[in-house]
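Shown here: the complex without one of its protein chains, the others still in place.
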Amino acid sequence: MDFSLLINAIIAGLMLGAFYAAVSAGISISFGMLDIVNIAHPAFILVGSYIAYIVNVELGVDPIVVSIVALPAFYALGALVYQIYYTSFEKYGQESLRGLAFFFGLLFVTEVCLLLVFGVDYRSIDAPYIGSSLSIASMEFPYRLLIPFLASAAMFAVLQIFLSRSFIGRAVMAVSQDPMALRLMAVDPIRIKRIAFGISIATASMAGAFLIIIQPVIPSVGRDYIGRIFAICVLGGLGSLPGTLIAALLLGVIESITSVYYGPSWSPAVAFGLLLLTLAVRPSGLLGR
Amino acid sequence: MMGPLLKVDQLGKRFGGFVALDSVALTVAEGERVGLIGPNGSGKSTLVNCICGTLHNETGSVTFAGEKMDGLIAHERTRRGLARSFQLPRPFMSMSVADNIRVPLLYTVAARIGHHVSKAEADDRCMELLKLVALDHKAAKNPRDLTQVEMRKLELARAMAAEPKLLIADESMAGLSHSEVEDIVTLLIRLNERGITIIMIEHIMRAVMSFSQRLAVLVSGKKIADGKPDDVIKEKEVIGAYLGQ
Partner (left out) sequence: MRTPAFILIQIVAGLALYLLFNYFGNDYWFFAGYTVLQYVVLATAWNILGGYCGYVNFGSAGFFALGAYTSVFFYNVGQGVDDLFPDSLAGVMHLIFPLPMPLLIVIGGFVAGLVGLGTGYLTLRLRGVFFAIATLALAVVLETLIINWEFVGGARGAYVIPPAEIPVFGPYIQFLFALMILLVILSLTIARLIERSRLGYGFATIRDDELAAEACGVPTLRLKLIATTISGALMGMAGAPFPYYIGYVEPGSAFNLSYAVNSIAMPMIGGTSTWVGPLIGAVLLGTLQQIATVTISSAVNLLIVGLLLIGFVIVAPSGIVGLAQVWMRKRSKA
């Protein structure tokens, strides 16, 4: 048994898993806490990737910096999308069929637009750390995985602190469980949901930057991530940010090991297989409420 | 039939760490009119949901007409004669008032008698029920076009369409006017006279007192009183926990 191969696969998997957590954080908020099935989330992530790409190519700015600058724009976009979603569907209780169709249409339109603008060539960014790794003992930490790993962890920590410590954050956690209580505190649940959804889309901006650092992108990459994201959120337990993190790390490791020993073409099935398994056996997930 | 129609035995239900129902026991004899009262959040609706199978109780059991209901899904319990109306009316919005009544006929009654109910027969039974609740003139209308009290009546009529042995009427009268409340109480008494056992869950004391032969009180998931209405409302705990509010 080649130990160093296994160790490095696990390390890569953990780092990848942290990235998956960043990618899923948005859905953990919008689906886990707000009960909105935004399957278009990966499309927003791709938009983030391509924005990072353009600015990187034109101005040489680091993608993560770009994504932070773009945060307000993504937040505003999220708020707008939620407003449309609310006035068209949520108000009338029609969110199941029509809401899903709406987001699916959004996913699709975004992907096709990206396709028309950027074509089917893989795009990647240029950064000084890509290609090299940090070596400690016999363990390899590729920078293209390590930097997003650290940034994801930071983003996750900020989100968790915000949700558990700040007033708005706790209002977000409460809004799905008890909107009446919020109203009694003179807080408008709709406004809270709009803020939360805006935050969830803002995370897509950063996740997009991480994505394009880790791998070259084409518009259809988004769809590979739908399964991963929902698998992670369901496995971790809806509404639990720590659960999402654990599930993401788990998925990252399993995918990495599968990829190393059975080949990368099986990777997409891992997430989905895990999702189907979870739904069949323990739908509330590991840490679900 | 020997034994009580409904026997709820040490029923327990938790939501996470919150105990919604704590060893609730209730017995209802055939033909009885039982009232169930309790403050908001005392677990009345949870109790109904557990009896009818919409929620799964962790401990205790529900026995209906001598048969244990554990493990049976809601629709299976309805087919055995256990029907309920919902606190907030839940009519099927995409179909007419008459079609709403038709559904339990097509599914529950047909399953019980073992063969399909013919269109003509279904139409007859629909109109009969609608006449009973004075909604026959609105048979072709959409539930959206009904008034509050009419929706409540539709809710009850739909529960009746399943031809139940036991009907649980969950707060059918909230927000209704004095005469509207009387309407519903009269309706329920008439149904009872046809042989249907009824459990009335209500806040409106006037209605509960005039309807019930027996009164049970639920507070914080526990049953604290069960007996003749006139006696129960005089009990100290009941006054303190509920009537004092």
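Each chain carries a letter (A and B) given by its place in the written order, and its residues are counted from 1.
The criterion applied here is as follows: contacts are C-beta pairs under 8 Å (C-beta built on N, C-alpha and C of every residue); 3 or more make two chains touch, one makes a residue touch a chain.
Keep in mind that what you see is a predicted model, and the values were worked out from it rather than measured.
Visitor: Touch as defined at the start, partner being the missing chain; which of B:K44, B:R102 or B:K223 qualifies?
Guide: Counting the whole complex, the residue in contact with the absent chain is B:R102.
Visitor: With the full complex in mind, choose from A:I10, A:V187 or A:L279 the residue touching the hidden chain.
Guide: Within the whole complex, the residue contacting the unshown chain is A:L279.
Visitor: Out of B:R84, B:K165 or B:K223, point to the residue that touches the absent chain in the complete complex.
Guide: Per the contact definition at the top, the residue touching the missing chain is B:R84.
Visitor: Contacts of chain A with the missing chain: which residues?
Guide: So the residues of chain A touching the unseen chain are 37, 39, 84, 88, 94, 96-98, 100-102, 104-106, 108-109, 112-113, 115-116, 220, 223-224, 226-227, 230-231, 234, 265-266, 268-269, 271-273, 275-276, 279-280, 283.
Visitor: Identify the residues of chain B touching the omitted chain, counting contacts across the whole complex.
Guide: Contacting residues on chain B, toward the hidden partner: 52-54, 73-75, 78-79, 83-84, 86, 90-95, 99, 102-104, 106-108, 110-111, 116, 158-159, 161-162.
By our rule, only the chains that are shown with their structure count from here on.
Visitor: Any idea how many Å lie between the Cα centroids of chain A and chain B?
Guide: For chain A versus chain B, the centre distance works out to 46 Å.
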